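Inspection log for the structure reproduced underneath, given as structure tokens.
Up next, chain A:
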Amino acid sequence: MIKEELKQYLEQTFPSAKVDETFDFPVLFLTKEELIPVMKQLRDAPETKFNFLFCETAVDRNPEFEMVYHLTSTYYHHDMMVKVILEDRENPEIESVYSVWEAADLYEDEIYDLFGIRFTNHPNLRRIFLTDEWVGYPLRKDYQDDRIISL
Partner candidate 1 sequence: MENQTVTPSELKTEEFVVNIGPQHPATHGVLRVEVTLDGETVKDVLPHLGYIHRGIEKMTESLGYKQSIFLTSRMDYLSAHINNHLCALAIEKAAQIEVPARAKAIRIIMDELQRLTSHELWWGSCAMDIGAVTPFFLGFRDRERILELFEQNTGNRLTMSYIIPGGVMNDVRPDFVPKLKALLKSIKDYRKEYDQLITGNYIFQHRTQGIGVLSKEQAISLGCTGPTARASGLSCDIRKLYPYDGYEKLDFKEVIDYGCDNWARYVVRMEEMSQSIHIIEQLLDNLPTGDYRTKLKGVLKLPAGEYYQRVESARGELGVYIVSDGGAKPYRMKFRTPCYSNLGAVKPISVGMKIADLMANMATIDLVIPDMDR
Partner candidate 2 sequence: MIQFSDVTTWIHQLLSSCMAPWLVFLIELVVAAVAAVVALLVCVIIMVYMERKVAGHMQLRHGPNRVGWHGLCQLFADIIKLLLKESFTPTRADKLLFTVAPVLSLCVSLLALAPISWGPGLVLWNTNIGVLFVTAISSMGVIGILMAGWSSNNKYALLGAMRSGAQIVSYELSAGLSIVTIVALAGTLNTGGIIESQANGWWVLKGHLPAIFAFIIYIIASTAECNRAPFDLAEAESELTAGYHTEYSGMQFGIFYLNEYINMGVVAMIASTLFLGGWQPFYLPFDFPLAHAFNDIMALKFMETWPAWISWVSLAWPLVWFFGKLFLIIFFMMWFRWTFPRLRIDQLLKLEWKYLLPLSIVNLVIVALFIVLGLHF
């Protein structure tokens, strides 16, 4: 389905959720509770079949975090984005989508390492790039480090 059709389909199937669009993809906004059931539905529904999670990231929109999931279908070759807003800045937590796509394993390790967002039900959440003793989460907008020298 192309972007407009997909947007209409999402508006019909998820009337309670906000649907928007970016330059390339339609965007579906979800809450933390409905994340896993809706993702599973998107993966299994015969009209969409979003079986490929090709990008998962987070954006620090002061003061909240925005989890961004990019999905595509290897059957229909259409794509979409799913966003979840995390209000809590001190201890952001969300459920892992590892149970839906195994690719989330490494993506979520990276997000935990660089943003500090915790994922429940993740097989082995660890700091993957930085050392285990690192203090702070570098990709946050308010990350301070004495070792950074600005010229």
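Please note the rule applied: a contact is a pair of C-beta atoms (placed from the backbone, for glycine too) under 8 Å apart; a residue touches a chain by one contact, two chains touch by 3 or more; residues count from 1.
With respect to how the candidates were assembled, all candidates are chains of the complex that A comes from, given by their letters.
Every value quoted in this text rests on a predicted model; they were computed, and no experiment measured them.
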Of the listed candidates 1 or 2, the one touching chain A in this complex: 1
Residues on chain A engaged by candidate 1 in the complex (per definition of touch): 22-25, 51-55, 57, 59-60, 68, 70, 74, 77, 81, 101-103, 105-107, 110, 114, 128-131, 138-139
